[in-house]
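Contents: one structure, followed by commentary.
With one protein chain held back, the other chains of the complex are shown just where they sit.
Order of writing sets the labels: A, B and C. Residues in every chain begin at 1.
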């Protein structure tokens, strides 16, 4: 009953997945690791009793591997996911599914051809207890229809290689996925508003991103990668009869040095510890016959398409319509 | 040393002002009341030992009145304020100063001619302890420059006579004033975004209103007059090194019936009890030689001008530039 | 209609009362100031347009003074209050009413003899919006009967002259008064529990003080004068069907340097700004014919009696019964 998982990519995210899979997920076993840097692969393999593969394709093809996690650099995702589809093995691919909509569509096409869903995209927030409680509240109908979703996405500082486009494509893309998932609708228009830049950012940061959903709801996102104080994700869903707001998780409140409050972590991983664990468990469950969970290849494509439109809006200073391909029936709920 | 105040308008706001002035403000005495409905004026006058005037202009002119509060219906404001200027008596005029920019400019012109400031507009939020703490934080420079101001303005239910335009002109106008005051800058552009309407609203409600300030900061406002759950005003100022957020005041937290939390009032008055009291005290202080405080006639004009541009944006579906007249030197800080 | 107030004691509390009375209370005028240190009296008198009296008794007797605030050192309270009673002038006496139960009983006796209540003791917490909301909740019956009142009373650091006994008599005495007021009952037994001392305290600090009320409710108090992080007063009333907890007032929440939260002040005055203002207003109202408000001479006596029993408990390490004299009918509600 234990799923033998192969991991491609032994960086920060890969290492986290390996650890969570090996210490906190039921029914999984890390069987194999591959990384362009063999020593990184070796370190993880040794820690959890896996074998290493010098070549990712070999790992995918090997009989000892039943399911694959792709956590390698973004530009490698498409080919690796296609190889998994070729081998008909379930794959959990870190976001983004592909670096262009074209890449994503190749995967969607291939999976549609196969006629069965094997790809899950690592939009882990769908498994965060706060977001799932928010969606459960919306779906219950207790508060009426959703009208607005306010989002705040703040990082302490951005990486040196960050760009104004990346604020949308790498960061706000999480909110793009959450918006689609929350409302069960596509984004039809996106507008990027630019306040003056922070002196701490060498790019357009922060940004305010507005999205119109197909059903008329509006989503606004403050994406701010250099807020200095910590990693902080907030959200409030405004409905016809009330609102539901994410509460930042924190086990304790401290009172010291004149202040009462709680801490924000330096990066996103502590904030989404539960989400990553539950995501991996749900994926393993789906591999062993449980229901499909998480974002599909279509979701990965749609998120990239919205982000591309957002970048166009950023560049032109006007709204951009989002035009998606026709959705294959495979992805109907 | 006690200021003899005349009140014009004995409705809800007028009654509140009379009560606060007579029970919680130092150095003031309610000397006179006037209202189109003589019995309403009589009731307030009796309660606080004032005399009544059948005619508002007579009240303004009477020697027993040193300073005037205008809390009568909006369309009467302009003429009454002009009469106060004519009589050279300080006047606290409930917002709006005038129902059009034209009316406001008449007052600005008249006051400029006089060469001294006598008009305070009743944007009471400038005296709210939360907003003043937020502004003090910004002005201290501790958090760097302000980049974004997020605002939420929710009413439980809108009045039967409310309109989509009124969401901007009557409600969000408070945030328009706060934004100008917070940043010490004019609004240069305004864009109104329309989510789908709440089923509880017979108009475009909620609305998202975006404003660009002259210095590049962006202000977004959720104005929602039928949120059902209560009156709720929120705000977060996002700066280069941190943020400051209004905390809704509530003396106690209740735990009962499965819930832990606090209540929101049905209307704005409990939320801004302190603001009204402090506003009146500051006004009385200014009348007796203290520093000018609160919004000036220019502020009243500018808020109306921004609201008018907002209504244009609502109607056209595009952004609208805000073009103000040249600001008379009288209103320089 | 303006009450001419004489202030005895021009220290920190006296200065605060003078300022609040002169800038934020309706219907009052600071007419006279007296202090053993003539220059301190002079400074306050000049600031607010009052005259000075070298001798407190003269101030009390003078016709220009209609009501008196006693904010001088504790040992002077009794004689000054008695002088006010002699002159039949209303007096607001800072706590404690007297430094012993004997002193308090002299005042109670004198006032009873007069047959009318002229003394209010400055237990200002009774006017704090949080405490009044808590009591209103209890009195409404919505949560059933009160069973337990948890109290926390923390100061940043204690004064150099503080003593283990003073933790009870000077600090926890506020909670003693609040407990009596909240439940409308006397304290019948008190027990002081001593945890190990903080290294920051040169005395028994913190202490846990337990009180049984006549009706069976229990009150526990953490009194901690050297908590280091700031002045913090908390309280939770536990009832049969729910609880009500004080929310520390704070206008804004800050996010910076990895933390989200709000500040605690260095001393009690910012925390109880509203309480002091409302207390003074209520006292002025009572002087001009409004209802009596605040703690009576009897309450001042009872609080001192409970504190004395608490000190006995601290010394013996066992519980101490509280035995009060018979309550004169004058003090029945």
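The rule is short, and it goes like this: a contact is a pair of C-beta atoms (placed from the backbone, for glycine too) under 8 Å apart; a residue touches a chain by one contact, two chains touch by 3 or more.
This is a predicted model, so every value here is computed, not measured.
For the chain excluded from display, the touched partners among the shown chains of the whole complex are A, B, C. Note that of C:47, C:61, C:218 or C:292, the residue touching the chain absent from this view is C:218.
Touching the missing chain, out of C:132, C:228 or C:288, is residue C:228. Per the touch definition above, the residue from C:64, C:100 or C:241 contacting the chain not shown is C:241.
When the full complex is taken into account, the listed residue touching the unshown chain is B:264, out of B:117, B:264 or B:327. Note on the undisplayed chain: of the listed residues B:4, B:117, B:189 or B:256, the one touching it is B:256. With the whole complex as reference, residues 144-145, 147-148, 150, 193-200, 206, 208, 210, 215-218, 220, 222, 224, 227-229, 238, 240-243 of chain C touch the missing chain. Although one chain is hidden here, its contacts on chain B can still be listed: residues 227-230, 232, 248, 253, 255-264, 266.
Listed here are the chain A residues that touch the chain not shown: 1-2, 21-26, 28, 49, 128-134, 137, 142-143, 241-247, 249-257, 262, 281, 285.
Going forward, only the chains that are shown with their structure count from here on.
Each chain gets a centre from the mean of its Cα atoms; the one farthest from the centre of chain C is A. The geometric centre of chain B is 37 Å away from that of chain C, both derived from CA atoms. In whole angstrom, the spacing between the mean C-alpha positions of chain A and chain B is 43. Shown for chain A are the residues that touch two or more other chains, namely 227-229.
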